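Every protein chain of the complex appears in place save one, which is left out.
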Amino acid sequence: MLKYFLLNLLLTFVWVALTGQLNYSNFVFGGAAGFFILWMLTRRSRNADKEYFYRVPKILVFILYFLYDMMEANLRVAIDVMTPNYHTTPGIIKYKLDAKTDFEITMLTNIIALTPGTMVIDIAEDKSYVYIHTMYLTDKKKFIKNLKARTETKLLEILR
Amino acid sequence: MMTVENYFIYVIMPILSLSMILIFIRFLKGPAVADRVVALDLLITVGVGVIGVFSLIADDPVFLDVAMILALIAFLSTVAFSNYLIKRNRDD
């Protein structure tokens, strides 16, 4: 896993040094070329070696998905701010965590905080619950199910 | 004909200034200390944006260094204030 990441980085730098243009599109192209070459080379090897090549596209898809979610929620909040009446039904709910380590909890908290309308207020002492303040609470079970399926499961798939 | 520079001076800068005035209203009004801290934090964040637009108008990327330092300082001040709020609450 780490070995292939370092090899990919090395190939990127070799590409940038050979072409001699120090800008971002060259870096991105070198990285993509290195990724493709390594993928072709490890086609017939063990499954543990191939893990890196499944994980990188997943991370890219997750980032795009997160940006889309963030734009959509921002527009919703913007409409709510500009129209005269309040449409919010705020509330604080308890959410059971599947994430175990500190790093996973931190990433999940950051992602929850960056989607507008939701925000983490407190964490239980034994790190098994977080308390989430949300602005659009209509159905508690549906909200919890949605958050678990759309954010937490995908994040843990990437991190573990 | 409207150039990009004129667009920044006559459209973007007034919008940012208007939002700074609105945030300052909340800073003066805010019923609790926490409201004022949030308003101050947002004021600094908008200040980073103003510096970015100003570096576009002046055509000089040196100002972005100032924006970077400001973005770091805003975070530190919020952390210090929230620490102070918790401590004050525990004392009395």
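Letters A and B mark the chains in the order given here, with residues in each chain numbered from 1 onward.
The criterion applied here is as follows: a residue touches a chain if its C-beta (ideal position, glycine included) is under 8 Å from a C-beta of that chain, and two chains touch if they have at least 3 such contacts.
The definition used in the following text is that contacts and distances are computed from a predicted model.
> Looking at what's absent rather than what's present, what does UniProt name the missing chain, "ABC transporter ATP-binding protein", "Multicomponent Na+:H+ antiporter subunit G", "Histidine kinase" or "RNA polymerase subunit sigma-70"?
Hidden chain identified via UniProt as "Multicomponent Na+:H+ antiporter subunit G".
> Relative to the complete complex, which of the depicted chains are touched by the chain excluded from display?
Result for the missing chain's touching partners among shown chains: A, B.
> With the missing chain put back, which residues of chain A would touch it? List them for me.
Per the touch rule, chain A residues meeting the hidden chain are 22-24, 70, 74, 77-78, 81-82, 86, 88-94, 109-110, 113-122, 124, 131, 133, 135, 137, 140-141.
> Residue by residue, what part of chain B touches the chain that was omitted?
4, 7-8, 11-12, 15-16, 18-20, 22-23, 25-26, 32, 34-35, 37-39, 41-42, 45-46, 48-49, 52-53, 55-56, 61, 64-65, 67-68, 71-72, 74-75, 78-79, 81-83, 85-86, 88-89
The definition used in the following text is that only the chains that are shown with their structure count from here on.
> Could you put a whole-Å number on the gap between the CA centroids of chain A and chain B?
27
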